[in-house]
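We show some of the complex, not the whole, and keep each chain where it was.
Going in written order, the chains are labelled A and B, and every chain counts its residues from 1.
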Amino acid sequence: MNHLVTMKDLSNENIMQLIKQAASFKHTEQHQKEYPHFVSNLFFEDSTRTKVSFEVAERKLGMHVIPFDASTSSVNKGETLLDTVKTLEAIGVEVVVIRSSEENYYEELLANTKMKIINAGDGSGQHPSQSLLDLFTIYEEFGTFKELSVVIAGDIAHSRVARSNAQALSKLGANVQYVAPPEWSGEFDCLPNWDSVLSTADVVMLLRVQHERHQPDQSFGTDTYHDLYGLTVERYNELKDTAIIMHPAPVNRGVEIASELVESDKSRIFKQMENGVYMRMAMLEFILGGDQE
Amino acid sequence: MNHLVTMKDLSNENIMQLIKQAASFKHTEQHQKEYPHFVSNLFFEDSTRTKVSFEVAERKLGMHVIPFDASTSSVNKGETLLDTVKTLEAIGVEVVVIRSSEENYYEELLANTKMKIINAGDGSGQHPSQSLLDLFTIYEEFGTFKELSVVIAGDIAHSRVARSNAQALSKLGANVQYVAPPEWSGEFDCLPNWDSVLSTADVVMLLRVQHERHQPDQSFGTDTYHDLYGLTVERYNELKDTAIIMHPAPVNRGVEIASELVESDKSRIFKQMENGVYMRMAMLEFILGGDQE
């Protein structure tokens, strides 16, 4: 497989292979001296966290990272993304990690180049590295996905994370439920409140309220959101002892989650970030693997 | 030689030495483990393609690349380019690759510092790495420059590529002719159309129409340009079997060249990009070479 652009292309076996490779990187932490592949990170949308995580993963593998500044790129001179990628291919870049606001941008690239592509997020679409690091974090905790009760709460309609995770978790045997305000339920069948799921959830996945996507005249403010849909201290105390809390970050403290819960015992928020590096190493290895044999 | 800022400083022997070194890098592709020289790329004008190509070349050589963000540099605090370069010299940077909109910017630097300088383009002036990779691509194809018929078409007056190439190709024995609209002929003696050169040209070098430099009230639009001066499919079909097409990129598809010809059999456009990396390795080796003996 020479690309990894959407979760739905991955079989359950692929996902388990990626999780096991990530775990192996995490536990052996063998720093490769030399992995002479050239990679470039094309981030047309800001996302420091994801970009830095890929950068660390690439360097831990020993890759050569070629800087690409999207804000000054030739795309500003009217060059298409396709021609940019073909140029990088000609110059010797073997893998591009792309973040774009344009949904499905990768389809034209896959049809017209041989470049290896990792999708680091497209519009409101897919964000497989986030999904896979979430899956890795859950698997690390429970050792299985079967029969796990997963609750995803927040802006389901606009969240790339929610869509990818929902698909993959269901395929792997988990039971997924949603808690969301009606305005943000999209095509999903959502619960209007936490009441029925708090005491049974194994995994609570909170989504970021994306202020930048919402109008100021929203029907509720951030305080109201926290009271109705956020993880308050009261709700936290009703969770099972073994339940875990996840969030893709950056967190809006006091909105999706009470500030004092960000680093609470059940929180795996910083663990997710740590695991993200190992999963991204596994993804790079996954699409480059064929070259090693 | 501790700089490479203009083609006219290079003898035919220098050029052949660079071409042979580039070919050697291309065919042996020996990745050097360690070439402990510090280089910084100072791009005061956007040019992803050229910058990325130098970045890959530097890393293939094993150099240490020190990031320099022109948009936030101390030049904004009123520091001169000369003081910036002297600072980098004091800090331990040994080579700077500079792209600037200011013509002949390098003269003051050469007179007042010992820094090794590669000119990656100045104003409408020189762009030796583009010229040299073009020469490398032509030599790779024909094994000689003698008696080759080269046609350069487009905005001769504003093209740094045209000037550098014209000088060097003539010196190496090629016959150079130009096709250009009268408005863009500058001081060159240009043919007004393709008629007399299509069936005899060995090399067709197309220049980019630089929309950003031209006024909107130009006497012709892009369609008219394509019909009169661009490489249309009809003209392509009249070329010799052995002729090749070159373009410095990025291409304006449907203007300088019909979109379907960009990757046609005779096109060497992506080959030029590939060769650019090896030529830039050769240029770096050329100006650092003295240190190795």
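We take it that contacts are C-beta pairs under 8 Å (C-beta built on N, C-alpha and C of every residue); 3 or more make two chains touch, one makes a residue touch a chain.
The shown structure was predicted, so the numbers you read here are calculated from the model rather than taken from an experiment.
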Exercise. Note that 2 identical chains are shown, then give how many the whole complex contains.
Key: 3
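As a convention for this text, only the chains that are shown with their structure count from here on.
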Practice problem: For subunit A and subunit B, let me know how many angstrom lie between their CA-based centres, rounded off. | Solution: 40
Quiz prompt | Residues of subunit A that touch subunit B when the two form their complex | solution = 34, 36, 38, 40, 64, 66-69, 72-74, 76-79, 83-84, 86-93
Exercise. Provide the residue numbers of subunit B that touch subunit A in the complex, in ascending order.
Key: 31, 33, 43, 46-49, 52-53, 55-56, 59-60, 67, 71, 211-212, 249-252, 270-271, 273-274, 276-277
